[in-house]
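For this depiction, one protein chain was excluded, whereas all remaining protein chains were kept in their positions.
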Amino acid sequence: MIHAQLDVELCGRLADSCGPSLRLTIPENGLPVTAMLASLARAYPAVSDALGRIRIRACINETIVSEEAVVRPGDTVALFPPVSGG
Amino acid sequence: MIHAQLDVELCGRLADSCGPSLRLTIPENGLPVTAMLASLARAYPAVSDALGRIRIRACINETIVSEEAVVRPGDTVALFPPVSGG
Amino acid sequence: MQVELAQASFDPALRLSDFTAALGDEGAVVSFTGRARGQSRGGGPMSALVLESYRGVTLQSMQVIAGDAHSMFAITASLVIHRAGRIVPSEAIVFVATASRHRRAAFEAADYLMDRLKTEAVFWKREEHGGSSTWIEPTAKDREDAMRWHERKE
Partner (left out) sequence: MQVELAQASFDPALRLSDFTAALGDEGAVVSFTGRARGQSRGGGPMSALVLESYRGVTLQSMQVIAGDAHSMFAITASLVIHRAGRIVPSEAIVFVATASRHRRAAFEAADYLMDRLKTEAVFWKREEHGGSSTWIEPTAKDREDAMRWHERKE
């Protein structure tokens, strides 16, 4: 299987443990958000705790998506912890 | 009985028929608001209609008073139709 | 608590600026500006609104209302300015500003101030249209709005 690099931005408190951006290797044909979260937790144990404890929403190309959405190489991907509001 | 002159200010629409101030002759020891209104209606038939039709409040020396309050010579007297609000 | 009866036109935004600059650690500031409209209640064009006040009684009626707002809501500062005289369309008739630690009190107090001012402040108001003029009174909606706060008080 051919793989590609993906940078995942971490917003708010998610950035506390490992900084605001994490690099992940993903299959070239992409993977669902749930699988990406699992892969991220394996690659970065320090963030796995935060990812499991609070409700995370994924954002692909500036659109908040469901857990079934597929992340592809080249996408702009971010993970949102619950928003604080204004 | 000794009498005195009293100027009664008419506010709002009460001034439409006879202008903003009416002169009335009152007993030197004063008279209650109700009697003053009756006396005003007799002296100025043109305002009697307005006085009878809407609820009037009397104001003596910048205080809104009850109908039993006594108006005395030298008092600053005004009659208020219902207020419009701001 | 500051209450003013203005005989000439004033600038609500400027007053909001001064009001806010004088605040301490309040987190919330609400303002309301009531402007003279170019349309009369009947729907036709209006050339001006004329507000008649009466000596100290008008200001006093506004002060009572502002005092009640301070008793009822957790606001720490308020400003009430009301025009008297002849007001042309788009000029401010009334301006209210309230400040509080958290926003709910500031919103409610401004809303309350306006409801009471619109029904109880001692003014007699007429609309000028062309050569004639019409006296106006609080609308049924104004009275209904003012009634909302009675339940609250008890």
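Residue numbering begins at 1 within each chain, and the chains themselves are lettered A, B and C in the order written.
Note that in this section a residue touches a chain if its C-beta (ideal position, glycine included) is under 8 Å from a C-beta of that chain, and two chains touch if they have at least 3 such contacts.
Remember, it's a predicted structure, so these values are computed and weren't measured experimentally.
Visitor: Under the definition given at the start, what are the shown partners of the omitted chain?
Guide: Spelled out, the missing chain touches these shown chains: A, C.
Visitor: Which listed residue, C:Arg37, C:Arg55 or C:Arg143, touches the chain dropped from view?
Guide: Of the listed residues, the one touching the omitted chain is C:Arg37.
Visitor: If you put the missing chain back, which residues of subunit A would it touch?
Guide: Against the left-out chain, subunit A lists 9, 11-13, 59, 62-64, 76, 78, 80-86.
Visitor: Given the full complex, what residues of subunit C touch the hidden partner chain?
Guide: So the residues of subunit C touching the unseen chain are 11-14, 16-17, 20, 23, 25-39, 89-90, 101-104, 106-107, 110-111, 114, 141, 145.
Rule of thumb we're sticking to: only the chains that are shown with their structure count from here on.
Visitor: Using mean CA coordinates as chain centres, what's the gap between subunit B and subunit C in Å?
Guide: Distance between chain centres: 28 Å.
Visitor: Could you put a whole-Å number on the gap between the CA centroids of subunit A and subunit C?
Guide: One centre to the other, that is 52 Å.
Visitor: Using the touch rule from the top of the page, what residues of subunit C touch 2 or more other chains?
Guide: Residue numbers touching two or more other chains: none in subunit C.
Visitor: Residues of subunit B that contact two or more other chains, please.
Guide: none
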